[in-house]
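Omission of a single protein chain aside, the complex is shown with its protein chains in their original locations.
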Amino acid sequence: MPSATKSHDTLETVVAQNVSKSFGSTKALDNVSIVGFAGAVHAITGENGAGKSTFMKIFAGVEKPDAGQISIHGRQVRFASVRDALNHGVSTVFQEFTLLPNLTIAENIYLGREPMSHGLLSRRTMLGRARDILERVGADVRPDWLAGRLTLGEQQLIEIAKGISADASVFFFDEPSAALNKTEVDRLGKLIAELRAQGKTIFYISHRLEEIFRFCDTVTVLKDGKHVATVPRESLDEDRLVTLMVGRPMQDLFPPREPRFGDVALDVRSLIPQEGAQEVRLQLRRGEILGLAGLEGQGQREILRSLVGAIRPQKSDIIKISRDGTASRLVPEAGVVSCLSMGIGFIPEDRKTEGLYMDLSIYENVALGRLRGLSLIRLAPGVIKLVSEIMERLHLQARSVRQPVASLSGGNQQKVMLGRWFAAGVDTLLVEQPTRGVDIGAKAEIYKQLREFTASGGAVLMISNEITEIIGLCDRIIVVRHGRLVGEVTGNSATEELLMEYALKETVSNDTLHAQS
Amino acid sequence: MRGFTVKLYSRSGLSLNTLALPVVLIIVLTTTARGFASWENLSNLSSQIAALVIVSLGQMMVALVAGLDLSVGSVISLVTCVIATEGGPLMLTVPLSLAIGVAVGLVNGWGVAFLGIHPIVMTLSSMTFLQGATFVWQSIPGGHVPAILSEIGAGQTMEVPHSLLWSALCAVALAVVLNRSRFGLHLFAVGGNSVSARLNGVAARRITVSAYVVCSVLAVIAGLYLAARIASGDPKIGASFGIDSVTAIALGGTQLSGGIGGVASAVIGALSLGLISNGMNLLGVSPFLQSAAKGVLLVVVICAQRRKSVGL
Partner (left out) sequence: MQAYESTFNSIEGGFRRLLVAVWDLSPAYYGTALLLIAAFIFRPMLLSEAFFWVILRQAAPLGMVVLGQSMVMRCLSIDLSIGGTVLAVNYIASGPYLSAYPGYLIVLACLGLGSIIGAINGALITRFRGSAVIITLAMTIISIGVVVAFARYTPPGDVPSLIRYFGSGRFGRIPIAPVIWIGFVIPAALALRRTVFGHYLDAVGSNPNAAAFSGIPHLRVIFLTHVFSGLTAAIGGLLLAGFVGTGSTDAGIGQDMILNSIAAVILGGVTFGGGRGRILGPAVGAFMLTFVFNFLTSFGFEESGKLMMQGLIIAVAAMIDGLKKR
């Protein structure tokens, strides 16, 4: 049980007891108990997938716990919506903003709790109060501006202002500084200190070690949905914190790595994924599985998507060399369809909305791969044999090829996506989250497939939030931080500590580096 | 974390183009079309545009939630016939008309918001149904409109034509609702991003239904006005109002994808469209070529609006 001592009264305001939550076969939270105190800032940290966001979502009313209970000020509660939570004094500021672009800042702040007078909106009150809050928060914007003209950083401040204006007694912040510059972060810190002095309970969910040590009194570490430790900040230092976050037994899921690699398959001489992003340079070789690692939202997705044209890059200079040696320029600006016609396959992270045709059958989903590049009036080649072969190869369990994809398990659905690109005969795969929402058994099979693909001359560039996956599967790992490639490690010498250090810290200590070799 | 793709500075839909258009039109018409600047023509213009203005206000409300209501034309026709019923006292026919409007709006809104039926399918079907119902009620123009209504509709008070008052009243009322009421704010929210709106506690579906009800009721009011003006019932008079109101609001800058628009946009757009029609009349363009020209105008204006999705 947590045993932190507070500077003010030790009034328990927020209690989560034995909370568990699963999504399908993934256990996001496993019997977690956390206590929050008035006038204290409580950090909740951990790796990707540790359960931090789910914890917050339960308090926000977005998710409901499968087991356990939460209570606010001693009363057990179960929130039905974000508004419901706010009415009980719990304010949640997410990473995904819920600002309406066509509403003013003041309107956004008060949406759902508008001040009224004589049955009409009291705009003067709204503007006046909003102005005050914006000053407190340090946002250099006017309350009558539309939210749609704000920068990302400004939007985040408005989200925070929403919570403050609701005069909540409990605040949850999810990566609040993600889009803020240094001055804004300082302001945020002052704000949090003010709230703390007012006796509010603050939960600060973040990866950022500097901020955790700057703002927070207590630190809770979660790992794989389980509670690891809750300790006062004074008793921690960076190294100890990182150690608490990592260090799990590596599962024996991964096929052995190949020692040899072929020629360059994808030569990214220059790539600027978006306006204002860093320039990226890398090379992907035949037979290699290259992983882009790092914390969530550090730019890996943008790099991958701009390679394939799903995001229009600011600038690109990319050469693709196919198995037989022919080199051709890859032009992502021409769009996804043109890139995919060059022998590259793309597996998006959200298979339901971006990858699969949920109401079509397995056969149709896979066969579409084979049809790629064919003339429209051609008779579609009957590919039952090919599809059955691929299904067998992937160990896809299904009653028949005519089954709609929506009825398959997550693992099988992922296999269908792989199957489609195998049917298309691509030689390079760009994969986002290869095993998201996939059970252990299917994970092992997918890893095997990816390895076999590269063994026969394919090349794979993947991003994944699961650090064990990256370490276990990839031949080479590049860590991405703020859109920059900050470190490169071979798969064999990679450890969680090393990757987390690259991902979290400004500089990686020499000790850690030496310890690896 | 993803931000807004395009910066938005105003949600009224007004821009230099939309504001300049009526001005340019007035200038062009004053110089080229004979008889445009006469008091008679302008007064005529006002009464011609009034119905369009009122209907466009309603269409704008529905467009704010990314919807479309093509049934307004049939509502107008039906209302004129109901009002012009021989021996029908206004005490009965006016409430009946309003009730019809509310009912139509409820059905349209429920189909779109709760059953997920696409607005075009829903309102096309209600439009056709009401068209048939109108012909059952009265198959040819005729009937008798009580004198009081005629006076309220077509007369003038102190040189100000009543048509102007009708339009102005509706515009002001709607402006208050849209800009000063919680309903109006929620309407914009649903149009901006219905998911975010819901997360913030907005009852998105109910708001959508209400938008369709307001639209139909405004169509009823336009129908009352027209009944007064033509002093009879005409089962075909409303035919072009559906597409005309959509053209009008698009001309005024209202985005059909939702979230952007307003009273000014609807009124100015209706004014522009009215001027164009008036001009074409004065120039002697055949009414059929006029509707073709309006069709071209609609295509141009729609293609100028920005959209993410392809198709519907």
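Per-chain numbering from 1; labels A and B assigned in written order.
Just so it is clear, a contact is a pair of C-beta atoms (placed from the backbone, for glycine too) under 8 Å apart; a residue touches a chain by one contact, two chains touch by 3 or more.
Keep in mind it's a predicted model, so treat the numbers as computed, not measured.
Summary of contacts with the chain left out: across A:346, A:422, A:453 or A:502, the touching residue is A:346. Touching the missing chain, out of A:229, A:264, A:319 or A:371, is residue A:371. The set of chain B residues touching the chain not shown comprises 68, 111, 115-118, 120-122, 124-136, 139, 243, 246, 250, 256, 286, 288-296, 298-299, 302-303, 305-312. What chain A contributes to its contact with the hidden chain is residues 310, 335-337, 340-341, 346, 348, 353-360, 364, 367-369, 371-380, 420, 424.
As a working rule, only the chains that are shown with their structure count from here on.
Within the complex formed with chain A, the residues of chain B that make contact are 1, 3-4, 6-11, 176, 180-182, 185-186, 188-189, 191-193, 196-197, 199-202, 259-260.
Here chain A touches chain B in the complex through residues 62, 81-83, 95-103, 107, 111-114, 116, 119-121, 123, 146-152, 155, 178-179, 297, going by the rule given at the top.
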